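In this view, the complex is presented without one of its protein chains, the others remaining in place.
Up next is chain A:
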Amino acid sequence: LQVEQVKLLDRFSTSNKSLTGTLYLTATHLLFIDSSQRETWILHHHIAAVEKLPLTTSGCPLVIQCKNFRIVHFVVPRERDCHDIYNSLLQLSRTAKYEELYAFSYNPKQNESEQVKGWQLIDLAEEYKRMGVPNANWQLSDANRDYKICETYPRELYVPRTASKPIIVGSSKFRSKGRFPVLSYYHKNKEAAICRCSQPLSGFSARCLEDEHMLQAISKANPSNRYMYVMDTRPKLNAMANRAAGKGYENEDNYSNIRFQFVGIENIHVMRSSLQKLLEVSGTKGLSVNDFLSGLENSGWLRHIKAVLDAAVFLVKAIAVESASVLVHCSDGWDRTSQVCSLGALLLDSYYRTIKGFMVLIEKDWISFGHKFSDRCCQLDGDPKEISPVFTQFLESVWNLTEQFPQAFEYNEAFLLQIHEHVHSCQFGNFLGNCQKEREELKLKEKTYSLWPFLLNEQKKYQNPLYNPDFSPELTLLEPNTVSFNFKFWRNMYHQFDRSMHPRQSVFNLIMNMSEQNKQLEEDIKELEAKIRQRNGQSDAVLVKEHQQSAHPAPRALKTSPCFKKEQPLIPVPDAVRTIEGSNTADNRYSEFVAELSKAEPAVVSLEYGVARMTC
């Protein structure tokens, strides 16, 4: 399908500024090429919603909202074309079967052994070994080897050695969806563990001896502190309401040595509508500062991010300060529990702040433990009430940490954004499906590719140039400040594609290029020194002297010096660094303020200007 003379409107312009071009639909992407040959690609899987607006004089408006927060506003000249595009997009963006997802047709030109190796890149057994399990207190359990006890857990689970199979089975029957307490992270030095599970089926008074034993086994597996924390990540009211449905929370009287704590993170439905409100505000045209701030407040979004991080800080304190083990759960133990466990581990262990470590963390606490990526990200056409930005919140919490500790992370913001992109793209197999069992049934490892080797391959893009691996060496622990003013609106996520809103020069990219260039320069120096040595064949002492003499050459004079004519340009100047993008008044819409004011005075000339790209 191909439609010409389509207009792409500026999302924030009130004066209908637009680019004209041609719109194409391919099997996987929507493509728009404007008159200056700039291409806009949109993956069908990224489309969250398509909306046809009422017909206008210039044509039929079509608004496409994407899961990566891109919003494009097309105007199609003929209504019939618009209708065709609309219908096609509806079909293309709503997939009924996994096998129709992009990952099953995506072919990155890898051979089979590369594909297999790619999937082996992240090895969770290796990861548990790195943490220090199995050991005297913790062992690998084969109870779920055939997914018989819990379908949404992985096959391999680590449990206290003293937890026998009957205890595991009994406990799992007393937990929602069979998700009994298992090890998520083991802190070697403190000998304390982060464990995770779902809510107990306690109702108003039910007890389960095996479950009580299970918790006791966890607390006994920690020789440093017999007390353990049980963190219910839900608001107390929600947990109490669950009791009426035969679920609920642990009664402190029935379990020995536990300290029970609610931490009040809201459920997936609250989070979904919170994000919806946030996007409504940030997408408003001609937004005032106060409408933005009050919209931000009313959306509750930053409050939720803070709640998640506060919960992680609570967990980390229990382990780092009291050496106590912590059992974390919410309702089913795959949303809030994943957030809190993974953020807790990230704060405790610097390994997860490396590029590879972060992949491992996501594989472990999100993918293997059954965060329902398919449902939450709406990979297949399904129940809209299952959609929720739980994983996005996790990434945003990590971003907040990288802002507070700019040197503690090997990866940068682009890495987080890229992961977010691919969680929704369905281009790689990693995030397809809702649990490991489902992934095995889909034969993802044979039929699709893993994202991680591709990210590792281009890891230069994702490296933080300020990263210091020895950051606070004596304690790898991060202690974030969670005072409200530390939480900021994540503009680079929610306005990733609205270029006019971003700084026109990026310090970060500049430093990244520079630190990349430094490596190249180091190489050049070695090479040049070798050449000189070779030419000289003389004593090094002379060489050193000459170096000192020419420590501060005048580069400009050099260019004109005749002996340099045959030389290559001195230093490759990183052009990208100097580019000032989109620096023009029209992008910034100051003039719209004039338009508003001059309504009473129609003679006022319009200050609108065409796009004049300026680069230096």
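Heads up, the rule we're going with is that contacts are C-beta pairs under 8 Å (C-beta built on N, C-alpha and C of every residue); 3 or more make two chains touch, one makes a residue touch a chain; residues count from 1.
Convention: contacts and distances are computed from a predicted model.
J.: Name the chain not shown, per its UniProt record: "Sorting nexin-2", "Myotubularin-related protein 9", "Ribonuclease P/MRP subunit p14" or "Exosome component 5"?
T.: Of "Sorting nexin-2", "Myotubularin-related protein 9", "Ribonuclease P/MRP subunit p14" or "Exosome component 5", the absent chain's UniProt record names it "Myotubularin-related protein 9".
J.: Could you tell me which of A:303, A:317 or A:445 touches the chain that is not displayed?
T.: In the full complex, the listed residue that touches the missing chain is A:303.
J.: Which is it among A:65, A:323 or A:515 that touches the chain not included here?
T.: A:515
J.: Considering the whole complex, not just the chains shown, which residues of chain A touch the missing one?
T.: Within chain A, the residues that touch the unshown chain are 12, 282, 287-294, 296-297, 300, 302-303, 306, 404-408, 465-466, 468, 481, 483-489, 491, 495, 500-507, 510-511, 514-515, 517-518, 521-522, 524-525, 528-529, 531-532, 535-536, 546-547, 550-553, 555, 558, 563-564, 567, 570-571, 577-578, 580, 583-585, 587-591, 593-594, 597-598, 601, 603-605, 607, 609, 614, 616.
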